[in-house]
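Excluded from the complex is one protein chain; the other protein chains are retained at their positions.
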Amino acid sequence: MVSSPTPLLEIRDLAVNFAVYGGELRVLDGVNFRMFAGERVGLVGETGCGKTTMMKAILRVLPTPPARIPRGEILFKGKDILKMKERELRSVRGTGISMIFQDPTAALNPVFTIGAQMHAVIQSQAQNNHRSIDRRKIWQLAVSALKDVALADPERLLKSYPIQLSGGMRQRVCIAMALSTNPEILIADEPGTSLDVTIQDQILRLLRDLVEKRNMSVILITHTLGVVRELTNRVYVMYAGSIVETAETTKIFSQPLHPYTRGLIATVPRLTGGGIASGIPGRIPDYRNPPIGCRFHPRCPHVMEICKQQKPPLIEVEPNHSVACFLYSPTPKVEL
Amino acid sequence: MQPLTETTLKPSSLTLEQVKQLERISRREELGRNWYKFSRNPISVVGLLVVLTVVLLAVFAPYIAPYPAHAGPFTDFANAKKPPSPTYWLGTDQIGRDILSRILFGMRSSLLMGVVVLSLVVPPGVLLGLLAGYYHNTWIDTLIMRVTDIFLAVPPLILALAVASVLEPNLWNSMMAVSLMWWPWYTRLVYGLATALRNEYFVIAAEVTGASTAHILFREIFPNTVSPILTKMSLDIAWVIIIGSMLSFVGLGVQPPEPSLGTMIADGAKYLPDQWWIAVFPALAIVVIVLGFNLLGDGIRDMFASEEA
Partner (left out) sequence: MSMLRFLIQRALYSVFVLFGLSIVIFIIARIMPGDPARMAVGARAPQWVVDRLREQMHLDKPIAVQYYYWLRDALRGDFGISLITQRPVTSDIMETLPASLELALYAAVIAGVLGIGMGILSARYKDSWIDNLSRLFSYAGIVTPSYIFAILFVLLFGFTLKWFPIIGRVSEDVPLPPKITGLVTIDALLQGQFSTFLDALWHIVLPSLSLAMGSIAQAARITRSSMADNLTRDYIANLRALGVSERLIMSRFLLKPSLIPTVSILGLDIAAILSVAFIVESIFNWPGMARYGMNAMLYKDLNAISAVILVFGAAFALMNILVDLVVAYLDPRIRLRAAKGE
């Protein structure tokens, strides 16, 4: 693994709130995250734990309002994205980091052709990098981007509207758009979840091949642990707006530490072993009044008094393996 | 008695009486919640206050108006076309009547028009919409909705004018004329809602348990259409008032010497710009009334719309 002293992307204590009727949802509550060039990181957690919000925050595409970022830093190659002006931000978007959105149907503008949308992306990329480009070249790039994702008849596709494509084709188009910018980091938000299983499988395999061929850094969001095991070399586990554990992928599966991670891995059906595990009782908390202290404590089988009062910090308990849980806290437990 | 809450009871152990009591509780809670939401929005509250003020002024016009006699056949040419003064706060008109008094009385017919038209229009419009929506794709639907489409083919004002013009011009006939042209809007609104609701589980459940058609229409479907109907009503009342003023403006509504805001504006327009107060104050009165109902209507709509948030 290529590892350099400054991380490619680092998130420090990021919080995101959403204004809703009569209050605020504290969806992200101090996220810490770090990745180096060449890493393929998996981000796992239940639906609604804030994975997508975190990724949209990185690219600053959360709708504001209702979203608000009260604190935190997002450093791309050491520079804080949250403090960038529009010009600088645009040079990070696409070329630096690009994103495949979760729902390809929602991510494509229904009243423009695929060609018009890809045209805008390719042309903007050239402008942002101060290159000049003509219409023919843009068209060629769009065609080759569609070919790269194994779509047949790209010329006709470019003239089509999203509604004329199947779900799988839309997903491939979204991948093609995100890759057409040649990003250093590719964020893939649950690719293929909206599709049926065989197509989802094809999409994931396609994505893996493309990533390997181009040697990109990847953040893969998913709640399917099998996908994580196959495609990533490091995992971040998220629960209710914070990272609760991170380690190399093999380590997470062989030696999960956080009670939540253990529960998560226990839910994976195994071919050997006795039947399907029971999973974790309870559900993600209400973000309007999240539990005080560790947000997992109401569901945790090992809950202690301190968990109800303090939020556990993310602490490296062994090299490359961090966990946010008082069970592993090196500091002596404070009796209150 | 043990307090009855949703958590102390298991669904299976409920008697019919308890279910009804629970329904009453949740309805009361909902009412309270809605009022809370409504009252949180200052603009809706302003709307409500304006409407209440206008209604009170109109109802008590005979006691509030400085010159109640001026609302009838009264002339005082010595005091004609006097500008606003401490004696006549808003001035006098071309034959010496106090404009403030006439505005207060004019608001009575405006409001009466709004209330009467809506109460004539909403029940049949809603009923037809429920029927057409519930009997979707049958001849009942076809018949009702095709007739509705015909009435919706021209703006309601023009047909109302036509009907008003062939009848004797007075307040009641202008109400009839507007009512005759207004029901299709409610039919279409409710039709759209009812066609969707007829496939809901609670309607199907009522059907398989053998509930009567009347029960399904009025107890199952209708309650779910109430909030859009109420919203439309509060915005429509402003429209009816405007249309009423236009009818009387052209002389097809309230007849002189009975005061009406539309007639006052029409008469006053002849004395512009020198005696501007004759037309401007009644016009302002209309704007204020319509504004009040619009703010109120928007408040009601937002109150129902933000249900999910």
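Per-chain residue numbering starts at 1, and chain names A and B are given in the order in which the chains are listed.
Basically, a residue touches a chain if its C-beta (ideal position, glycine included) is under 8 Å from a C-beta of that chain, and two chains touch if they have at least 3 such contacts.
Values in this document were obtained by computation on a predicted structure and should not be read as measured data.
**Q** Among B:A69, B:V154 or B:V226, which residue is in touch with the absent chain?
**A** Of these options, the touching residue for the absent chain is B:V154.
**Q** Using the touch definition up top, pick the residue from A:Q164, A:T250, A:N289 or A:Q309 that touches the left-out chain.
**A** Within the whole complex, the residue contacting the unshown chain is A:Q164.
**Q** With the full complex in mind, choose from B:I95, B:V163 or B:L230 the residue touching the hidden chain.
**A** B:V163
**Q** Can you say which of A:V16, A:V31, A:I74 or A:L108 touches the chain missing from this structure?
**A** A:L108
**Q** Considering the entire assembly, which residues of chain A contact the chain that has been omitted?
**A** Residues of chain A in contact with the hidden chain: 56, 59-63, 86, 90-91, 93-95, 98-99, 101-103, 106-112, 117, 120-121, 124-125, 127-128, 161, 163-164, 174, 177-178, 181.
**Q** Residue-wise, where is chain B in contact with the chain that is not depicted?
**A** Residues touching the hidden chain, for chain B, are 146-147, 149-151, 153-155, 157-159, 161-167, 238, 242, 245-246, 249-252, 265, 269, 272-273, 276, 279-280, 283, 286-287, 290-291, 294.
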